[in-house]
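A protein chain is absent from this complex, but the other protein chains hold their places.
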Amino acid sequence: GYGRFGVQYTDDGTNDSLDVTSRLRLQIDVSAESDAGVTFGARTRFQTAEGEGDTGMNGVRFFARTNGFEVGVGNIYGALENMPGMYDIDLGLTGLGYDYTAFNSRGDAYSSSGAGNSGDNGIEVIYSVGDFKAHVSASETSDRIAAVASYNYNGWTMAAAVQDSDNDVDTEWALSVSGNFGPAMVSLAYAANGDEDDVVNGVQGGDHIVLAARFDIGAATNIEAYVADADYFAETSYGIDFNHDMGGGTSLRGGVASLGDDTTRADLGVRFNF
Amino acid sequence: GYGRFGVQYTDDGTNDSLDVTSRLRLQIDVSAESDAGVTFGARTRFQTAEGEGDTGMNGVRFFARTNGFEVGVGNIYGALENMPGMYDIDLGLTGLGYDYTAFNSRGDAYSSSGAGNSGDNGIEVIYSVGDFKAHVSASETSDRIAAVASYNYNGWTMAAAVQDSDNDVDTEWALSVSGNFGPAMVSLAYAANGDEDDVVNGVQGGDHIVLAARFDIGAATNIEAYVADADYFAETSYGIDFNHDMGGGTSLRGGVASLGDDTTRADLGVRFNF
Partner (left out) sequence: GYGRFGVQYTDDGTNDSLDVTSRLRLQIDVSAESDAGVTFGARTRFQTAEGEGDTGMNGVRFFARTNGFEVGVGNIYGALENMPGMYDIDLGLTGLGYDYTAFNSRGDAYSSSGAGNSGDNGIEVIYSVGDFKAHVSASETSDRIAAVASYNYNGWTMAAAVQDSDNDVDTEWALSVSGNFGPAMVSLAYAANGDEDDVVNGVQGGDHIVLAARFDIGAATNIEAYVADADYFAETSYGIDFNHDMGGGTSLRGGVASLGDDTTRADLGVRFNF
């Protein structure tokens, strides 16, 4: 697991605040292997954020895996959440709003604190062979079924996704490409998240496009940045961060982002792995 | 602990459903031993079932143990729950309704998710000497006090129980006998769970009788089956399952049962120990 703590600044144009932020994640991975070589296992997390007390185990993801083929049930990863290009950068200490994730959480995803798709007949199949990977996930949340295929070619990863859902503002399809130019990683992702005129429970549909990059600036430090726009943004979203490796699994991280809803967020702190 | 996952089918005559089922149990047993040879310890579980999120530790059972003598407090096992003959089989992946448990949960029992008899002045004494075992438990739930004595003779286990309780539909007394005929285990259990005319909070009293058996059919596979009847059943309950050991602590399990309330349940899945 890991811990992280620091300070977070938020300014929504009306009010601003500077607060302590923290998270502790204890991840428990268990498994057993049958004589025929099939691995059966489960992942669960105990995760507590600043201000939380009496926090329990989240919903569990179970899996059976053999020869590059994996079936998962319960609190599944979700094909879109796991799609290459969606989390190519991890801004600042806390993610700073995640406007750089083109599918905008409009698909099934692993939940670190709740049940996720556990109890919702969440199921997924992941298949990898050489440079090719496919991921299909389904659940009874809006009867979603999503499929992602990705291919790695000479250090470039291309991915395409389609999703069928009863929710008009869920992601319909998405594309991404990412790869390296020397010391830089560049990522471009696009998602069609319903129609701009659709509004479901206060959530508006529309297209979402993200350009993100990471640059190494020295042996232990990198900088990440993104620009993103979406039909449901009031303005263009952008942000920049730095990550400095302090050794021993510890790092200093900080960033600032101007979000699509015109909020400014900044954070600074330490992350340590254990 | 262990994990298990698979599918479960239920048909209550009006509606049927086929759903993912799962459970992850992390069991924590801690203890310390005094210089005089008394072991003091505790057991607690973190257990999450399909659809649950934010699950905490259950009530804790504490014990002091020496020379075959054990005192437990808190979330106690319970004498009836722990009586030989009550869980001689474990049907399918999930238990499939447990109609084959003659005392029908009408006594104190360890709770894997709640407090159980913790906070209820639950206390129990267990004493073993040679082939003889006695178990007395008490709590303030209906002021229950239950005593079970069991004896093992040439591979046959005989057990007798009595319980005093303020609840008219709690178990009054019970008998069981179980043992092996070559590759088969056979178990017969009877419990007097109050009078057939008594109804307390919608729970009816009456007698409950169970005949259960297990047969090894090959080196790694067995089959379990039961027939049970009770005054509070609408019809005779019966079921059958199979358990196939896949090695490495993993097994494939499945079963089907026609329950006393006329519901049909079936399950199929994998269990793995870690």
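Chains here go by letter, A and B, matching the order in which they are written, and residues are numbered from 1 within each.
What we mean here is this: contacts are C-beta pairs under 8 Å (C-beta built on N, C-alpha and C of every residue); 3 or more make two chains touch, one makes a residue touch a chain.
Since the structure is predicted, the reported quantities are computational estimates derived from the model, not experimental observations.
> Based on the whole complex, identify which of A:F69, A:W156 or A:F274 touches the chain you can't see.
Only one listed residue reaches the unshown chain, and that is A:F274.
> Thinking of the whole complex, not just what is shown, which of B:T55, B:N82 or B:S251 touches the missing chain?
Of the listed residues, the one touching the omitted chain is B:T55.
> Using the document's contact rule, name the residues of subunit A that touch the chain not shown here.
1, 3, 5, 19-20, 22, 24, 26, 46, 48, 50-56, 246-250, 270, 272-274
> For subunit B, which residues touch the unseen chain?
28, 30-36, 38, 40-42, 44, 54-60, 62, 64, 73-75, 111, 113-116, 118-123
Keep in mind that, in the parts below, only the chains that are shown with their structure count from here on.
> Using only Cα atoms, superpose subunit A on subunit B and state the rotation angle in degrees, rounded to the nearest 5.
Result for this pair is 120 degrees.
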